[in-house]
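Only a single protein chain was left out; the remaining protein chains are all shown in position.
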Amino acid sequence: MTKFMTLKDAVATYVKDGDSIALEGFTHLIPFAAGHEIIRQKRRNLSLIRMTPDLIYDQLVGAGCVRKLTFSWGGNPGVGSLHRVRDAIENDYPCALETVEHSHAAMANAYEAGAAGLPLAVFRGYVGSELPLVNKEIASIICPFTGEQLAAIPAIKPDVGIIHAQKADRAGNVLIEGIIGVQKEVVLSAKRSIVTVEEIVDNLEVTPNACVLPAWTIDAIAVAPEGAKPSYTLGYYDRDNNYYKQWDNISRDRDSFNQWLESHVFGQGDV
Amino acid sequence: MTKFMTLKDAVATYVKDGDSIALEGFTHLIPFAAGHEIIRQKRRNLSLIRMTPDLIYDQLVGAGCVRKLTFSWGGNPGVGSLHRVRDAIENDYPCALETVEHSHAAMANAYEAGAAGLPLAVFRGYVGSELPLVNKEIASIICPFTGEQLAAIPAIKPDVGIIHAQKADRAGNVLIEGIIGVQKEVVLSAKRSIVTVEEIVDNLEVTPNACVLPAWTIDAIAVAPEGAKPSYTLGYYDRDNNYYKQWDNISRDRDSFNQWLESHVFGQGDV
Amino acid sequence: MTTHNDTTQYTSAEMMTITAARALTNNMTCFVGIGLPSEAANVARLTHAPDVTLIYESGTLQTKPEVLPLSIGDGELCESALTTVSVPEMFRYWLQGGHIDVGFLGTAQIDRFANLNTTVIAANHPEGGKNGAHSYANPRVRLPGGGGAPEISTNAKEVFITVKHSKRTFVKDVDFITTIGFGRDGKGRDNLPNIGRGPSVVITDLCILKPDPATKELIVTSLHPGTTKEDVIEATGWEIKFADSLETTPVPSEKELHVLRELKARTEKAHSAQEAI
Partner (left out) sequence: MTTHNDTTQYTSAEMMTITAARALTNNMTCFVGIGLPSEAANVARLTHAPDVTLIYESGTLQTKPEVLPLSIGDGELCESALTTVSVPEMFRYWLQGGHIDVGFLGTAQIDRFANLNTTVIAANHPEGGKNGAHSYANPRVRLPGGGGAPEISTNAKEVFITVKHSKRTFVKDVDFITTIGFGRDGKGRDNLPNIGRGPSVVITDLCILKPDPATKELIVTSLHPGTTKEDVIEATGWEIKFADSLETTPVPSEKELHVLRELKARTEKAHSAQEAI
């Protein structure tokens, strides 16, 4: 059953060197607090999966935690490049980074297939694209009824799924609301899962079809107020778009990034 | 764009002899009013699709509207048989009835695939079952990554999808709440769609992830208060379990069924 | 339904339901079939397993109905659930996704390898054949069909079955395998790493049966009080075997009987409340 624990304990217990990990949240509810805790605990050789690596993976890559990155759109949204990711790909700094590149539709389908317990995702994708030339994961199947060739890629089933959500009740059931992305899929497909929440409440007070993850689908719940900042939590705080813009300068230079890392991650106390 | 119209006009405009039609609603929100209107308009040679044929299809079959039935559980829930369906299968009364039989998982996946625009559904199903011996639609594919054999069946894409829902707003957006079954899938996969609603409201007043069908996915909306009775509409009225029990006697006998048909369907005025 | 106020007396149906309820424990997630399994699962929840997670194929997750549903999608199931998901999501993410510990099923026919038939009864039909391919089109009795069972049986980690014991129901070979137990030869799950381990217990109104670990043939492991081996042999369509260490099933407790009877009385009242046609 679900264990409420500190984020420090949750990461120490469930995140191991070499794990494949998906920290998801499609722009909304990106689990930054959990990512920073992974950096603080100096996990290494992680294989990270995320549709949009975003600042959170720029930080994890820059901190040297990552050896492999699976993604489908690798920029700083509306701003520009992820400089730490580029430095790793282009210059092996701070270490070499292998990449597996997909489209959004492919990754969304692969998460769906993972949650559905299937070994593969089948979809009408990559038609005419040259991504299959550079990603050997992309295969195809033939429909036995129509003869149509459809794209097939392996389902995503990470060792650890990590998401941020609005709230949990005292039994450990979790409500996700707003842009829910692939978060349900990540928790249901992962071998182990960690959920950070803004708060714990007596009653989730939900409508009949709300996106609620039952307690028994989650391994650890940690309270992390503002745990998605500079991303946002609907109903709690807005996206800090200005932070995203400023990240461009901070991350462009190795020294300024390392200073940021020291003061904003390692310099922060336990959560 | 969506047209508000009477149920009579909606059926007259969008339901044709020989069509494949899915009137869905998993126990909840079964579109009885729409089914009765189809009987009144004497549609013939319909190919009906429903996971649980329920009383609604017993009535349509008994009324002679149907030549083919695709289903996955064909009883009167908690009560017994669907006598009109059995009479059609066993004695060709009032006409012969072809059946295509699936499991729930298969049909749920086939509706999902239809909504997803795919020609086939792929799932881990029918393992060890003898249904594939008697249903030639059931095929398989081999996963190119693991070699696992998985079940494959054609996607369901009906000519007409018909559902009942709680309410529409004045722009024609529809809220479905509670046990939502495969209703979204039916509307999204059907060539034409009809939705009956309990009422029209100024504002749906929904939470961010409510099951709402945009107006532009629907061809016709008809107001049909209590349009799901003796099934139920969450928030409006309960399931009439007693009606389901009494149906056993009414439907067992051809004469008593035909009397019921005259008085309760043909004898009813236009909706 | 006759109710009994004397809790030292109980019917064989009550014995069956309560014994079936005891198979569920507090930390299980159970995909519940309608009818006998639903009754047993809710008795479990209202007695020794208050936190057992009940899931119905209508999409209701973690539901706690006050009265038993007549159908798999009664309003009560949704209103008392943690949340309700679509039926495709239920079958894809929750069942096939591997989140169900126990699938709890009833059946019309069951054979020695715990294969279930809810499709057609046809063995005595002149056109009938054993493998179903021949008899299906022209059955003696047309049953409702598979519903959720074929995939519940393979995608849940294990399966409990509860069904009344009779020679008509307990047959050597089912007329049609709607839902696999262990296949026609007991080896139907061998070399299939991605499916569950299948039926682990069958609870009837006479006894408890479990598959022999080696052959997968159902054998009697416990007799309900007052039931003899002869009763079981008489009600079973194959040469039924008994475990060496044959047990006697504990009698229902006062609390269990009280909870079951209250539940059935509430249910009866709720389902009769509405008007006539």
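Read from first to last, the chains carry the letters A, B and C; within each, the first residue is number 1.
FYI, a residue touches a chain if its C-beta (ideal position, glycine included) is under 8 Å from a C-beta of that chain, and two chains touch if they have at least 3 such contacts.
Predicted, not measured: the structure shown is a model, and the values here were computed from it.
Interchain touches from the omitted chain, evaluated on the whole complex, reach A, B.
The residue from A:Y14, A:Y57 or A:Y232 that touches the chain not shown here is A:Y232.
When you scan A:L131, A:A171 or A:V206 for touch with the missing chain, the hit is A:L131. Residue B:N173 is the one among B:N173, B:T196 or B:S251 that touches the chain missing from this view. Here the missing chain is touched by one residue of B:V79, B:V206 or B:V265, and it is B:V206. Only one of the listed residues, A:I89, A:A139, A:V201 or A:V265, touches the absent chain: A:I89.
Against the chain not displayed here, chain A makes contact via residues 26-28, 51-52, 71-75, 77-79, 81, 86, 89-90, 101-106, 108-109, 111-112, 123-131, 133-134, 148, 178-182, 184-185, 211, 232, 234, 238-247, 250, 260, 264. Taking the complete complex into account, residues 1, 112, 115-118, 173, 184-185, 188-189, 206, 208-212, 214, 216-217 of chain B touch the chain not shown.
The working rule: only the chains that are shown with their structure count from here on.
Set against the C-alpha centre of chain C, every other chain centre is closer than that of A. Centres computed as Cα averages put chain B at a distance of 27 Å from chain C. In chain B, the residues that touch at least two other chains are 123-124, 148, 178, 180, 211, 234. Looking at chain C, one finds that residues 78-79, 84-85, 92, 96, 155, 194 touch two or more other chains.
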